[in-house]
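To start, I am sharing the structure in question, which I have written as structure tokens.
Our next item is chain A:
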Amino acid sequence: MAGRTYAYYPGCALHGTAREYDVSARLVCQTLNVKLQEIKDWSCCGASSAASLSPLLGIALPAHNLKLAAAMELPITTPCAMCSYRLKTAAHELKDEATARQVSEVLGSAVGPEVTVEPLLQVLSEDLSFPIRKPLTGLKVACYYGCLLVRPKSVLQFDDEENPQTMDRLITALGAEAIDWGLKTECCGAGLPLARPDLVHRLAYRIISLAQRLGADCIATACPMCQSNLDIHQKEIEAEHGEKLGLPIFYFTQLLGLALGFTPRELYLHKHLTNPLPLLRAKGLG
Partner candidate 1 sequence: MALDYQPKIVGFLCNWCSYAGADMAGTSRLTYPPNIRIIRVPCSGRVDATLVTKCFQQGADAVLVAGCHPGECHYSEGNYHARRRFTVLRELLSFLGIEKDRLRLEWVSAAEGKKFSQLVSEFSAEIAHLGPRKDNGKAAGGSL
Partner candidate 2 sequence: MARIGVFVCHCGSNIAGTVNIAQVMAAAQTMPLVTFVADNKYSCSEIGQTAIREAILKQKLERVVIAACSPQMHEATFRKTVAQAGLNPYLLEIANIREHCSWVHSNDKAAATKKAIELVKMAVAKVARHEALFTKEIGLTKKALVIGGGISGIQAALDMANAGYPVILVEREPTIGGRMAQLDKTFPTLDCSSCILTPKMVEVAQHPNITLLTYAEVKSVRGFVGNFEVEILQRARKVDASKCTSCGICWQKCPEKIPAEFNLGLGPRAAIYTPFPQAVPNIPSIDLAHCRYIKYQEFVARGEEGKKPPQCRICERLCPPQAIDWEQSDQVLVEKVGAIVVATGYQTFDHTRYGEFGAGRYPDVITGIQLERLLSASGPTEGEVVRPSDGTHPKTVVFVSCVGSRDERMGRAYCSNVCCMYMAKQAILLKEHDPEVQSYIFYIDIRAGGKGYEEFIRRAQEEARAIYLRGRISHIYQDGKKLIVRGEDSLLGRPVEIAADLVVLATGIEPSAGAKELAQSLNISYDAHGFMVEAHPKLRPVESRTEGIFLAGTAIAPNDIPGCVAQGSAAAVKALAVLSRPSLVSDPMVAIVDPLRCTGCFACQRACAFNAIDSQVTRDGKTIAVVNESLCKGCGLCVSACRGVAMNLKGFSQQQLLAEVNALWR
């Protein structure tokens, strides 16, 4: 991990709504001597939309980015779970010759050689001996992986589908306590906030309230969709259930950043809608 260089694929969300994920990822990588070279001229990975309209497009878009990384002769890393899912799926599908031929036609030139894709969570958990300046002692964290980071296992080859541990180990290494809970890879409904807000509220409530009942102070995520979905609906859900939630939703890179000594402002924690600062102050971390 340390000293290695990666082709960095931030993805659209990290240049938009999830700036804080991008910023915190770059800060911790710099500190941990993980060199990120942003892929020049990267394009959208297609996310869930492209593949649902055209399976070929769903592969061709990430294939374009894989090709750019291949030209850099570097493995790709991306903080975004959706992007890593699409990139890994494309890399997997391109092993099929017929698919590779079709995609080459779309791209107008041959697909590049095989590139490894590692989500940033995987890269940063290879070596857990972090230079910690402010241990997160006393903080109870529910690690939430979401749908896309580990499923389907046959393609992503990352962690257990039902009870993944990578983020839990990382969070524990920061001095915090990772609670054991059963909704780590539950769907939060991030794909449906406009079409079915009722459903999204139900799914998000299930996740947030269970984490809270089991004693978690906050949730850690590795996905911009999960983070925003769990973060921004809390007020509405509170109104629907007549129940106080207010559970801060962090990116794991932000918690890592805090432990490495960065300030909440440096980590863009003020960007979250569910204000995490009271919690951090209460735990002596603010």
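Descriptive notes on the structure:
Assume a contact is a pair of C-beta atoms (placed from the backbone, for glycine too) under 8 Å apart; a residue touches a chain by one contact, two chains touch by 3 or more; residues count from 1.
How were these picked? Simply put, all candidates are chains of the complex that A comes from, given by their letters.
Keep in mind it's a predicted model, so treat the numbers as computed, not measured.
Checking the candidates 1 or 2 against chain A in this complex, the single touching one is 2.
The part of chain A that touches candidate 2 in the complex is made up of residues 160-163, 180-183, 186, 210, 213-214.
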